[in-house]
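Just one protein chain is left out here, and the rest sit where they should.
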Amino acid sequence: MTFSFQTDLGGALLPNPILTASGCAGSGKELSQFFPLTELGAIVTKSIMIKARSGRATPRMAETPSGMLNSIGLQGPGVDYFIANDLPWLDAQGARTVVSIAGETVEDYAVLARKMRNLPGVVGLEVNISCPNVENRGMVFSCQPETARAAIEAVRRNIGGDLPIIAKLSPDVTDIVSIAREVANAGADGVALINTLLGMVIDTNLMLPKLAQKTGGLSGPAIRPVAVRAVYQVHAALPDLPILGMGGIMTGRDAFEFILAGASAVSVGTASFGNPTAAISIKSELENILQEKGFATLQEAIGYAHRN
Amino acid sequence: MTFSFQTDLGGALLPNPILTASGCAGSGKELSQFFPLTELGAIVTKSIMIKARSGRATPRMAETPSGMLNSIGLQGPGVDYFIANDLPWLDAQGARTVVSIAGETVEDYAVLARKMRNLPGVVGLEVNISCPNVENRGMVFSCQPETARAAIEAVRRNIGGDLPIIAKLSPDVTDIVSIAREVANAGADGVALINTLLGMVIDTNLMLPKLAQKTGGLSGPAIRPVAVRAVYQVHAALPDLPILGMGGIMTGRDAFEFILAGASAVSVGTASFGNPTAAISIKSELENILQEKGFATLQEAIGYAHRN
Amino acid sequence: MNPSSINNRAAQITAEVISNKRVGAYHHMSFLVGDIAAQALPGNFVAIAVGGEGSAMILRRAFAIYRATEKSAHGGLIELIVAPHGQGSRWLTSLEPHATVDMVAPLGTHFGIPTEPVRALLVGGGYGSAPLFGLAELLKSRGCRVDMVLGASTANKIYAPLDGKRAVSSLTITTDDGSMGTQGQITDVLSQIIIENEIEIIYSCGPMGMLEAITKISDRFGILHQCAVEESMACGIGVCMTCVLPVTGDDGVTRMLRSCIDGPVMDGSRVVWDSKRKIPEGTFGA
Partner (left out) sequence: MNPSSINNRAAQITAEVISNKRVGAYHHMSFLVGDIAAQALPGNFVAIAVGGEGSAMILRRAFAIYRATEKSAHGGLIELIVAPHGQGSRWLTSLEPHATVDMVAPLGTHFGIPTEPVRALLVGGGYGSAPLFGLAELLKSRGCRVDMVLGASTANKIYAPLDGKRAVSSLTITTDDGSMGTQGQITDVLSQIIIENEIEIIYSCGPMGMLEAITKISDRFGILHQCAVEESMACGIGVCMTCVLPVTGDDGVTRMLRSCIDGPVMDGSRVVWDSKRKIPEGTFGA
């Protein structure tokens, strides 16, 4: 019998469950010099906004114990450039693309969703709602049930067709399960857990916050226990909601931890910075572990740690 | 001119700003074999409850990248045993003691506060409100403004005298500033930031959560950026509220980061597990750094990263 | 809570690696430790910081003391038997002579030595044999007869050096796969040895399941059983409460005791075994 590594991420059928994490794979071209992008379940793009963004001032980065802070600020060329240039290139490679979109207003999400109709090679939409809402004192969309719902509803109404919608949530909330439930009710086909944690490093030489933007997002293995907990909690409460798990996945063992907790697929982010071929190693390691543990399909392993 | 290392933690005058973290120094006796407890600004006891507690089942611990998870579950002999045995011993050493109290109901906090009147050697009270509230579906007190307020008000009403009350907050909230504001309004003289982050590790051999209790609290350097951010945010919003900072402090440099962010004193927790004399090294390293940077007093350095 | 017996002999030192030799599946490592070698008793353990500067491993690793020598050619020595198991122990066993480690030692309780000569059986599983050889010597010097049983899954996991066995009257070995000694488990041979040698006390060290099984046998024979337990430890010095296990006191009350300071050596019949993932009913504070 052959092992099945396939996964179904809220309707996106992928040959394997290893994806890149949004904002951690450039335009795809940069990683493609190290391996063919078709090797991965899908490429998740950096979050695309309507207009071009310069991103935040530098320093934008600080290394932390087993992690890093970033405040890129969604630098990018805007959705039209993306559709005209990056996406056709990805499609030409045969890559499966999950487009991540980000907005500053509910209307932004609606506009972006409409632009996502009928694009070549796109297998799903990741809706990054861990962004400041300019209409609401800069409060992050996914930090309040109401604004999280509004953003996802805007996407659902405008996307048309059956492109799966994955809502990406921030862990910086009192109750992530209630946010997940809200976006599922608003029409999300799945959730991506977790975005970075809000953190700060102070440069003790300058005696000022190290990042120009003061705070940044904490990623890497340091946050893995928080991410696994979020995946486990959401899967326990909403077992039918597909989860794209991420946060500090460095090895196949780490990916397996997320699968056991309830993730249907995983994204590799910060690991690729330290190791350009991390996603490929993680893929083969995970496949080996699953087979060693006697699973005939990835499917059987999803949420296996919830058995009793 | 001599350097002044003194600090004022909401009314508690301490010769230096290095404290132990609650639950990370045993009864004091265990550390005292490595250094005299009088060396530290104060000893913070593990959280004392009204009755004896066995704590959680084992495994209670998992090491994580640059951190650890624990689910001790507030094991302890109860407040009366503590007052009769541990506290007199601490007092006999000349140690300054900050008693940490924890309750399962608002009434528990009131009862414990009354027991704290006129105890020998006690310089302050740390109120651990990062505990599940049994009267409210096990929701953690400090995760909701209303329950956080209720617990602190109960302590304030019952403590009598002028023992400083430091409310210890959980970082697992959407908006820690609003919780800090709430407890300050309820009568807290300061806040302790941060308690552990909720996390989980899955044992990939057993394919089950590693801790018997499933989730546990994440501590250590992994969480330091989250802690520094919390201290910075609260100090920015409430500059007059004294802060006891903690979360992954391993070196004098790390302690300095918290002071610059706005902490009036710091607690050393997990570092003592890897290094019994960590608190003492941190103290002398911090003193050196402050002097090298040209501060005449600790006081001048508190919140210095907020200047512009 | 029982007032714990803090081992006041512990110190934090920088120890130099003197030698590191592969022996079967293990590494025999010796460290220059100065005066504290004189403080170590059989059953005590050391806690070593692993991974070097900038390591993501923030907790120490505990190792039973195999042998402590006050006055070697190098001065005070402590020897350990280390299984390269995970990241921390692999780092440790990769050290070359002259490397240094940060060590806290000696820690924990030690095996109780009878005041009169007795007939003792020492039982070790895997690297659990490590602390038994020093114990054997001490018991023999007090006039005891010492028999030993060692078990492991396979031959190269039996640690039984020639010089270590000097103090032992008989040595029985079991391996799961039969690659050395009798095929089977320690417990298969125990009863017979106890009867034949009229054993009065058992000392043991090894996996928790083995200690539990030995306790059942020692209880049946009504003989003492001192075992060195191995719980996952974050601090090793009694400050974190992660290493607890339920132990019933003289007053009949079961309490969660710290295996790092109320142990690792405990009275097997007092330990409430099979308590993983649950607190036994009736435990103090439950």
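Chains: A, B and C, in written order; residue numbering restarts at 1 for each.
As a working rule, a residue touches a chain if its C-beta (ideal position, glycine included) is under 8 Å from a C-beta of that chain, and two chains touch if they have at least 3 such contacts.
Everything numeric in this text was worked out from a predicted model, so none of it was measured.
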Study note, to complete from the structure: Among displayed chains, the one left out touches A, B, C
Practice item. Could you tell which one of A:17, A:41 or A:65 touches the chain left off the display? Key: A:65
**Study point:** Contact residue for the chain not shown (choose from A:6, A:75 or A:158)
**Key:** A:75
Review point. Looking at the whole complex, which of A:2, A:33, A:118 or A:308 touches the chain that is not displayed?
Key: A:33
Revision key, fill the gap. Considering the complete complex, of B:7, B:20, B:47 or B:66, the missing chain is touched by B:66
Exercise for review: Sort through A:2, A:54 or A:308 and give me the one touching the missing partner chain.
Suggested key: A:54
Review point. Looking at C:55, C:72, C:154 or C:232, which residue reaches the missing chain?
Key: C:55
**Study point:** Where the missing chain touches chain A, by residue
**Key:** 23-26, 29-31, 33-34, 46, 51-61, 63, 65-68, 70, 72, 75-78, 81, 85, 212, 220-221, 250, 270-277
Review point. Which parts of chain C are in contact with the chain that was left out?
Key: 51-57, 87-88, 90-91
Point to revise | Contacts of chain B with the absent chain, listed as residue ranges | key: 65-66, 221
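Methods note: only the chains that are shown with their structure count from here on.
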Practice item. Between B-C and A-C, name the chain pair that shares the greater number of C-beta pairs in contact. Key: B-C
Practice item. Would you identify the chain whose C-alpha centroid lies closest to the centroid of all protein C-alpha atoms displayed? Key: B
Exercise for review: Quick one: report the Å distance separating chain A from chain B, using the average Cα coordinate of each chain.
Suggested key: 34
Check your understanding: Roughly how many whole angstrom separate the Cα centroids of chain B and chain C?
Key -> 35
Exercise for review: Any chance you could list the residues of chain A touching two or more other chains?
Suggested key: 65-66, 221
**Study point:** Sequence positions of chain C contacting 2 or more other chains
**Key:** 56
